[in-house]
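Heads up, one of the protein chains got dropped from this complex, but the rest are sitting where they should.
Here is subunit A:
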Amino acid sequence: MSDVLVVADHRRGALRDVSYEILTAGRELADETGGDLHAAVVSGDVESFADDLNREGVDAIHTVGDGAEFNHDVYAQAVTALADDLAPEFVLAPNSVNGLDYAPAVANRLGLPYVSDAVGLAYDDGLVATREMYGSKVETTVEVDADSAVVSIRGGEWAAAEGTGDAEVSAFDFDLDESAVRSTVTGFEEVGGGDVDIADADVLVSVGRGIEEEDNLDLIFDLAEAMDATVSSSRPIVDNGWLPKNRQVGQSGKVVTPDVYLAVGISGAVQHVAGMKGADTIIAINTDPNAPIFDIADYGIVGDLFEVVPELIAQFE
């Protein structure tokens, strides 16, 4: 019992990036435990997914053909059955929206401890996971005091596995209990549309919760006008109904890659950063010198946006 089982993530016919990253995380852990790396892919075109997953360091790939798209009832059953069969030391799942929807159930079914959203994994006679807390303000280590565990890993923290592997690909024989499938995915819907496409903008002035009130948004629009930029935002602004959903940058919003991204009153939560880390130049204005946005910023002003932004507008007028 020293193997590691990782579960791939896919949507609408394509593996998601985290599926290759989890292979790397899994391989590193398997090197520590001295076991094999098993990958599982459930639902959809599993044969072609298995081809794509067959990268360096993968020892075995298990396909479960039931279902066309993600359904947590199928995933929870399949991954639990596979873990029962292989008895791996660790099961790794992505901390994606789908991971959030089945990994805790798998841990519960297997009676194993669960650690979510790991950004680092170490092994020293037991698992030590690194996680963040308080919106990335602190980092913690978490020790698992058990022989095995289920862990979900954060996307973007491990490099994608590359190369070609010679994993043994096999269909996992498994009796799906249809009566336990009590949820049905009926379709997908794209959100967005709207007046502007922030993904096209060269310069984005992006506003976050630091703006405090809807009326204060005028200040941001004035700045954007002066800079000839487009206004985007973090999630709370959209949640509050102050800007339409198509202005939201982040994991569940848009991925943007402008030349300049000016983040005003945005903390830089991981789900926000997922959408803007590819910007050429990142600038942050924030009162909190420890705000995680400064970790990825090229330039920054530690200061009050209500003082800095009017001065900045004046500079461009």
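Heads up, the rule we're going with is that contacts are C-beta pairs under 8 Å (C-beta built on N, C-alpha and C of every residue); 3 or more make two chains touch, one makes a residue touch a chain; residues count from 1.
Heads up, the rule we're going with is that contacts and distances are computed from a predicted model.
The listed options are "Electron transfer flavoprotein subunit beta/FixA family protein", "Cbb3-type cytochrome c oxidase subunit I", "Cation:proton antiporter" or "ATP-grasp domain-containing protein", and the UniProt record of the chain not shown names that protein "Electron transfer flavoprotein subunit beta/FixA family protein". The chain not shown here is touched by just one of A:3, A:66 or A:117, and that residue is A:117. Only one residue from A:20, A:49 or A:102 touches the chain missing from this view: A:102.
The chain that is not drawn here is touched, among residues A:46, A:78 or A:229, by A:229. Considering A:83, A:121, A:153 or A:301, the position touching the chain not shown turns out to be A:301 (whole complex).
On the side of subunit A, touch with the chain left out of the figure occurs at residues 11, 16, 70, 72-73, 76, 95-98, 100-105, 107-109, 113-117, 128, 131-146, 149, 182-192, 203, 226-229, 235-236, 238-241, 245, 251-255, 259-260, 274, 281, 283-284, 287-290, 294-304, 307-308, 310-312, 314-316.
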